[in-house]
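Of the protein chains in this complex, one is absent; all others appear in place.
Moving on, here comes chain A:
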Amino acid sequence: MTDSKYFTTTKKGEIFELKAELNSDKKEKKKEAVKKVIASMTVGKDVSALFPDVVNCMQTDNLELKKLVYLYLMNYAKSQPDMAIMAVNTFVKDCEDPNPLIRALAVRTMGCIRVDKITEYLCEPLRKCLKDEDPYVRKTAAVCVAKLHDINAQLVEDQGFLDTLKDLISDSNPMVVANAVAALSEIAESHPNSNLMDLNPQTMNKLLTALNECTEWGQIFILDCLANYTPRDDRESQSICERVTPRLSHANSAVVLSAVKVLMKFMEMLPKDLDYYGTLLKKLAPPLVTLLSAEPELQYVALRNINLIVQRRPEILKHEMKVFYVKYNDPIYVKLEKLDIMIRLASQANIAQVLAELKEYATEVDVDFVRKAVRAIGRCAIKVEQSAERCVSTLLDLIQTKVNYVVQEAIVVIKDIFRKYPNKYESVIATLCENLDSLDEPEARAAMIWIVGEYAERIDNADELLESFLEGFHDESTQVQLQLLTAIVKLFLKKPTETQELVQQVLSLATQDSDNPDLRDRGYIYWRLLSTDPVAAKEVVLAEKPLISEETDLIEPTLLEELICHIGTLASVYHKPPSAFVEGNHGVQHKGLPGSAGSAESESPDAVSAGAATEAPAAVIPSQGDLLGDLLNLDLTPPATTGPLPHSGGMQMGAMDLLGGGLDSLMGAGFGAPPAAMPPAFSAPVSGSLYDLFDLDNGVGMPLGSFCPPKTVWLPAMKAKGLEISGTFVRHAGVIQMEMTITNKAMSVMTGFAIQFNRNSFGLAPAGPIQVPSPLSPNQNIEVSLPLNTVGPVMKMEPLNNLQVKKTLVVFLFRQVFLATWKDIPNENESQFQIKDCHLNSDAASNKLQSINIFTIAERTVDGQDMLYQSMKLTNGIWALAELKVQAGNPNYTVSLKCRAPEVSQCVFQSYEAVLKN
């Protein structure tokens, strides 16, 4: 039989012909016609006009024809809801059919017809089918409950289907149990707080029993559901693990991965000294390795998951390096993932083999892969200190190949190696300089310039080299420009005599001839530094940089924990939480590992990795966009903001502002609020840029262990009306302290010191008020030491949050984000409030709100109404967006709030009211 002919009817008037055929008396002809209709539907033609004619064919005892008509119905019922009703009778009748296959077919199809009117008629047949004597009908009905819930959740609850579904978990047939579990899990996901999937030891036992008996797919549903359970104690945890481990030998990779998920999660609860814990660890490795002999697509999924598992529990696969060696015929996505895991597993024990492999890969064909291989060599050098020398020599070999992209990539990683091991490998600089001309990628050029600037004193012709880059300054990318500016300033500070002209040239290029605000700001800062106090400039620009470490590319611990709970799923493939790519409520609940989740203290020894981030911050570069870091040239990636900035105030202006804004934040003079409670003060646009430079929060050389970095000048006297502050962070007996020397270099007495910490990545906050004996008379200096704790609000600094930098630009960016977010939040979450009797104009209101950290992102005036679009972020990380309507002359304001968590709306509204009326 050949059905392909149905695809080839493309004549005109086709619909008419089909209509006639559908109404034919001959059964065969009818069937042929329906097949043609389905074929047209498949290729995307609109055949909805034939709806009544097709539905007429439904009354038949030919099962094949019936199935075809059903298929049509599922596709078009929504566009013809009134007509779809015609089909209801047949469905109801079919649900009574003696043949279980037909009963199941009817209930399965009914659920797919997403028309409200029909769902009402569906309830009775569905109820019967849920209690059907035949398991095939019951398992189909179980899924149908999920379908119905998707259309009309309320109806399902009212009709009590959820309870029936729960009963099916105890069904005698394993497949019914599996489908019931799948349906319940899906329904539960859209009701995060409901107690639907009530997992208690009894149900767990039932599920674990069904696990042994049902199909491979059913096992996956059940295992995924088990993973949501939190065992009461380690014994229960162990007994579940024992019953799940046999699944690791299943031929279906998805069963294996889901079992791994359950084990990884429940393992958290097991004490590490338990024998069983070690046994379990050993049992996990072989199945993971076996996954790599599956088809390439599955290998990819497995590798993405192994990447997570290796970060969480490196011990599982530490001896399995060889299986991750890249095969010549692996698809590129498998190769790239394998490479990632090889780096994660690299250790002193296996580094020699790994390097040999990586060198081999660096000669392959695929450019992306070769680049990643070269980068991997650099990462090995940073990760395994003993191998650094070998890595560097391997990289030099690769540079000798003169393959353009290999050379460039090698230079980028060598820069990182210099950052990790300063003053150790400068001997290679000469080789690098030979390749200067072949560099055409910004990242490589920037890296090379950084190297030249950093080691300017050892490169005889550093000035010539840099000068050669300067010629095409305006054609370079921002990254290179910034780097060049910094490098020349460094050079000047190291060899002031010969390079004065060069530095003046670059400063004028950066400040006067450039449209780029980043570049200009940095130019001005250097200019001012150099012209006012070259010694200070030297201390700032040539300051010692924190070392980089391999942790930089690890997934953040809390995210990692969440992803471990999602092993096997898309989230684990994307390495993103589900909320990042799933719309609506489905699966956006946050999952955490038991035992270690939610507490910063290391309760279990496992949480050390999470704790490490707070204990040893110096090892990790906090994030990109860190402005101070950027200035000191810690980070070669500039914030990706370019574009014109309205010229608001020149150099003089900026300095003045600094005195206002910058000091405010340090001394708390502007705001009288208690120090710890006060959120960051965002001051005027221009001042912000400088203020941020001296911002205390940006991780100025946080110490490691007992190492105490020398004090650096955070705020030089001439910038702050004579107040000079220098300071450092130290640790005494486990307490982080900020030691400061405060000097009054002004003529008059200073009083009223206070300190405020901006929110920062480490949650640093003062543990008590600052004790400064005031008044501080002229030329007096005092030592102050302020104990800090890390319980303050943690805010990961991202380029966007650093919005004080360039407000105009950020506002622009923000407006886009605002609009997108506003649209993204469902309308149900919008709430409106009235604020009565308020007599402020929009500007005043905006200012007032800003004092409590509600920022106005955009303003527009419509019909005499000022609309203010505002955003705020609560300390627990919840964003809220607001639209404030202010009508001139009308004392009543309207606030519309949108927030992902509608519960907070009321509180936000109250604070609005309090502030505006105050």
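We adopt the following convention: a residue touches a chain if its C-beta (ideal position, glycine included) is under 8 Å from a C-beta of that chain, and two chains touch if they have at least 3 such contacts; residues count from 1.
Note that in this section contacts and distances are computed from a predicted model.
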item: Chain not present in the shown complex, as UniProt names it (candidates "DNA repair protein RAD51 homolog 4", "Adaptor related protein complex 2 subunit mu 1a", "Superoxide dismutase" or "Regulator of G protein signaling 6"); value: "Adaptor related protein complex 2 subunit mu 1a"
item: Contact partner of the left-out chain, one of A:517, A:568 or A:594; value: A:568
item: Options A:147, A:344, A:415 or A:898, residue touching the unrepresented chain; value: A:147
item: Chain not shown: contacting residue from A:61, A:233 or A:828; value: A:61
item: Candidates A:257, A:507 or A:548 - the one touching the absent chain; value: A:257
item: Where the missing chain touches chain A, by residue; value: 1-4, 6-7, 35, 38-39, 42-44, 61-64, 67-68, 70-71, 75, 98-102, 104, 108, 111-112, 114, 134-137, 139-140, 143-144, 146-147, 150, 173-176, 179, 182, 186, 212-217, 220-221, 224, 243, 245-247, 249-254, 256-258, 286-287, 289-290, 293, 295-298, 300-302, 322-323, 325, 327-329, 331-333, 353, 356-357, 360, 363-365, 401-404, 566, 568-574, 578, 581-583, 586-587
